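Removed: one protein chain of the complex. Kept in place: all other protein chains.
When the chains are written out, they are named A and B in that same order, and each has its own residue count from 1.
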Amino acid sequence: MTKQIIVPFGPQHPVLPEPIHLDLVLEDERVVDAIPSIGYIHRGFEKLVEKREYTEYVYIAERTCGICSFVHGATFCQGIEQIMNIDIPERAQFLRVIWSEYSRLHSHLLWLGLFADSFGFENLFMNAWRIRERILDVMEQTTGGRVIQGSCKIGGVRKDISNEKLDEMRRDLDSIESEIKDLTSVFLQDDSIKHRLRNVGKLSKEDAYHLGAVGPTARGSGVAIDLRKTGYGAYGKLNFQLVTDSCGDCYGRCAVRAKELFTSIDFIRQSIQKIPDGPIDVKVTGAPNGEFFARAEQPRGELVHYLKGNGTKFLVRSRIRTPTLTNIPPLVRMLQGCELADVPVIVLSIDPCISCTER
Amino acid sequence: MTLEIEETVPVEVGHLIGKVEEFRDGSYRLVQINCSKIGDVYEINYSFDKDYVFRNLRITVTADTEIPSISGMYWGAFIYENEMHDLFGIRVKGMNIDFKGHLFTTAVKFPFSIAPSTPFKGEKP
Partner (left out) sequence: MAFFENTKTAIRTLLSRPATILYPVQPAKKTPLSRGHVTIDESRCISCGICQRKCPSQAISINKEAKIWQIDRLRCVVCNSCVDSCPVKCLFMDTQYSSPVTARSIEIINITYVKPPKPENKDEAAV
């Protein structure tokens, strides 16, 4: 009977962007089981909603996470607007889509860089982040902040983008797209990378669906779930193709995210072409009374904001369920049976955003 | 943009497991399990989704009720049930992976079950 050893992984590890702890049960070099443990960065956001008015809570909801911050703010506003039956102007909806897709571009490029770093390819890491700087420059020129945008408010958006600036953004997208093509061809075709990623961390399609995987973790196994198909916001007026991959291993998840970069660029081009003129916000009075589940597609998967108000300025309950929380059970399943040296690559392939998870 | 929410309010023990089994046989996936404290009772929402259709189950319990775990049918439910136990103090029976209160270690046990203090009006504390 082989002896079992327990090796702790995290919370401090060079490959992890955020602290998560895993106790790996090993027999020789093979992982038999993994026990996750979170709670290193719990800040109690959901309790803070009782002390901040619902109009100010947008700033706090945005700061849940540094990488996917725009979609948190936009989803919270969407939930409150649905409870209070507010229709925001069309230009504001298209602007939110443009910023969400830029946010998705920056998040996927950040992940591609970290993933390359996890299997030792530092040059690719720096190149991915070099392209990401151009995206962050656009965010700063249009909203004022590189990572925390602060541009969503209840009733619309706070800052407008002029039509000249939109034309300039569309011209810049061509050169960004050619650089991204060079980058993704390395990820998808280089043999040394394929050697590290093929058949590592396999998750079958049935497992992915029943364990609750969302986002690129599910799409990499062939499950076609993407909440932008429900048509919330201005997504109903834009069309796109879902990107899936049937392999279910780390290479599949990487390929899904690399191809989604092009989908995002296509979204931005369509939105810039279709955006109408008009106001960017409506006046909001009163307080929310009711409840609603607002769902949106974050770069990592399906985000659910549950909001409940009782007619006063302070909400009763705000519950944020982030995609990484629901991707942890598939991660535990993926780790069973893998080698110890593959653990960092697998943990990073679900795109862990632990600060969102623990709020 | 509107998502219809369908709500049903079953009684806890017998009906909860039965309804969840219906969803599992209809190949719905579990989206989330949510708990809110309204006054003295706790409302627990189970959300399911299939092909972007969103369905909801809701049970209302008091602080000392013990609810059965659905991790027999949905293996990934352990993370929500442990979080519910650590933050609200609700006891769940039969979880497949039980952290026994150590998933979230907070300075105050069951922090969300404490009633909110008076809202802040803008003065320095």
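Operating definition for what follows: a residue touches a chain if its C-beta (ideal position, glycine included) is under 8 Å from a C-beta of that chain, and two chains touch if they have at least 3 such contacts.
Remember, predicted model here, so these are calculated numbers, not experimental data.
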Full-complex contact with the absent chain, from A:P17, A:P89 or A:G145: A:G145
Of the residues listed, A:R52, A:H72, A:R104 or A:R359, which one is in contact with the missing chain? A:R52
Across A:D167, A:D190, A:E206 or A:E339, the one contacting the chain not displayed is A:D190
In the complete complex, the non-displayed chain touches which residues of chain A? 52, 56-57, 59-60, 63, 123-124, 127, 130, 133, 137, 140-145, 148, 150, 158-159, 182-183, 185-186, 189-192
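Basically, only the chains that are shown with their structure count from here on.
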Chain A and chain B have mean C-alpha positions lying a whole-number Å distance apart equal to 24
Spell out the part of chain B that touches chain A in their complex, as residue ranges. 1-3, 5, 27, 29-32, 34, 36-38, 45, 47, 52, 54, 56, 74-76, 78-80, 83, 97, 99, 102-106, 111-112, 116-117, 119-120
Residue set of chain A touching chain B in the complex reads 35, 37-39, 42, 44, 46-47, 50-52, 78, 82, 209-212, 227, 229-233, 236, 292-293, 295, 302, 304, 306, 308, 314, 316-317, 319, 321, 325-326, 328-330, 358
